[in-house]
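Report on the following structure.
The other protein chains are all here in position, but one chain of the complex has been omitted.
On to chain A.
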Amino acid sequence: MTTTTTGLRAVPAVGTAHTRVEGRDKVTGAARYAAEIPFTELAHGWLVLSTVTRGRISSVEDAPVLAMPGVLAVLHHGNAPRVDTDYVGMLGMPPDPTIAVFQHDRVPHAGWPVALVVAETSEQAREAAEALVVHYEEEAHDVTFAKEHPDAYSIPGPGGPAVTEKGDLEAELAASPVTVDAVYTTPEEHHNSMEPHAATALWDGGRLEVVDSNQGTIWVAAELASLFSLDPASVHVRSEHVGGGFGSKGVRAHQVAAVMAATVLSRPVRVVMTRRQMFSLAGYRSPTTQRVRLGADAEGRLRALEHSCLSLTSTVHEFIESGAGVARVMYDAPAHHTANRVVRLDVPSPTFMRAPGEAPGSFALESALDELAEKLGIDPIELRTRNEPAVGPVSGLPFSTRNLPACFEEGARRFGWADRDPRPGLRREGRWLIGTGTAAASFFVGAMPSTAAATAEADGTFTVRINAADIGTGARTALTLIAADALEVPTDRVRVRIGDSDFGPAMIAGGSMGTRSWAWAVTAAAGELRERLALSDTIPPEGITVRSDTTAAVGALAQKERHSFGAQFAEVAVDVSTGEVRVRRMLGVFAAGRIINPLTARGQFTGGMIWGISMALHEEAVRDRNTGALYGADLAGYHVASNADVPLVEADWVDDTDPDDPVGIKGIGEIGIVGAAAAIANAVWHATGVRHRDLPIRPDRVITAGPHV
């Protein structure tokens, strides 16, 4: 028996900088990632992917491979266990059939999983997998994503309807003294988390155990239960440390293949994706082509806004990159049309990738705003200020908070925007032309129902259990601060356990909603525990546990436009004779709710902004038209910003506590990348006088872009 020990803290932990609670474990190697956790009798599976882009598997020559050293099994469509795909998953979508491996002989894209070779060692499995001969009947494919495709159609996206229309667009455009009509493109982009996807599956006492790296154990557990027709309670998924996810770490082929092999062989089986396999199996961001038409009066007030976005998806799964959705939040006009369309091609299924919709959409819309500002002779920030909507442009709903002008004001002050000469092509330092640019950012914020348990232990410490996922964001640390404040105890008295499907339902790490959703449940459980402890002065040996479920509270949230906002600033240097573009400094100022841990929040923001540098200048997956497969699908061929590309990048925030959230949180996960590429592209125009509407702004594009100022 111990006496109760809450109520000792006067200074809140939330809002003060804390290093990650698992930081020491991670940097010393003590933290074990999914593929590093040992199991006795572990076997290793290696996926075999199709080398053709469309067709049918005519035969799998598994006999020679089964005779190779250490090989235990070859699973393929002719012998693999059957799975059930007729269900709707946790995210409200049917499963991407790519995860239902080895169920039929069809090959719908290059890199489709056609077999799993299992062996005693990883090296044996790989050698056998590479030796496996698969015969195909090849069919003609179409992987060409162009500005228009006859088969394109509209579907609603994750964030809203396919099409919104109000007003007479053509009439308002015709009546506008100044117009912009431009097409912008963004390429296929891949998540490329540092840690590859990895899962180990085993049966233990009638229960399926999966040790994985994912963004939501309950998500993966529920889908595995559906696929294999299991009682959800008999599937246990753990994911303690995750080396990045960015939207790609849900249910993927490797977990399903591992479960199949563990079932067939009755021993633990691990399947790890290679970097190259991730380019086919982990999802990616669709390329987009976007047309933006703007019409404004002489003072810069928008009369017409049209934003249409075409993306692609696979022939087996419908996923749309809703680039046009950003206009529904950012700017109003008497005529306001947005449309998201998609075309099905013989390519892998795209998926959520950091700031889906907003990242490519903001590049087009915020570039177009800059072009409009240029034509009007109005400062780009002033133009945006004049077009601040009072309510949601499409919904008519009030904003929970909208502190975008404050972001621009603070950002402009710190960046030195007031001294900017708006004319392009005037500043030269040696071989470099210098320019600055800005863009606005927004990202949807929300909360999803979650459950949590808070326990007062007999030794005077506290344990919080919540099925959260820390995919590198610092969520575990943020929840520790939140729990400590709710309990009114120092943070070192609180341990937060996450990443275990047995902890009960909770939001996944996704949609910038994780920390907010989890914090709500943690605050509720910890707050009630503190109240209960205040009434009793002893703790029994088994401790006192309080559980929370935020379903009702979250469901009672009033309908509002709920978004984080931000202002991005960039300074670039361009050598037009060699085409090199270098970002010299960036500043992002965000209104993104109450900031829990400034240290990890800053990392989250700047990480997104750096990804914006990559998006603007580097990232591009190149699909070869003839073979239908990716060219250079590795980190040598697919460039992300190197350290030398990342100069002074600063992020800060303005006060923006969300009045409808018990902790005041909005969500900061994804907004850092939004608008970053547009700010850089606008700065490249300011440096050179040439608009770059196709990403990435490669040297060859700069060289061939025509006359510079």
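Basically, a residue touches a chain if its C-beta (ideal position, glycine included) is under 8 Å from a C-beta of that chain, and two chains touch if they have at least 3 such contacts; residues count from 1.
Note that in this section contacts and distances are computed from a predicted model.
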Protein name (UniProt record) of the chain left out of view, among "Xanthine dehydrogenase family protein subunit M", "Nitrate reductase subunit beta", "Probable oxaloacetate decarboxylase gamma chain" or "Iron chelate uptake ABC transporter family permease subunit": "Xanthine dehydrogenase family protein subunit M"
Of A:30, A:535 or A:636, the one touching the omitted chain in the full complex: A:636
Chain A, residues in touch with the chain not shown (by the definition above): 51, 123, 126-127, 130, 276, 431, 577-580, 582, 617-618, 622, 624-627, 629, 631-634, 636-637, 639, 641-645, 698-700, 703-704
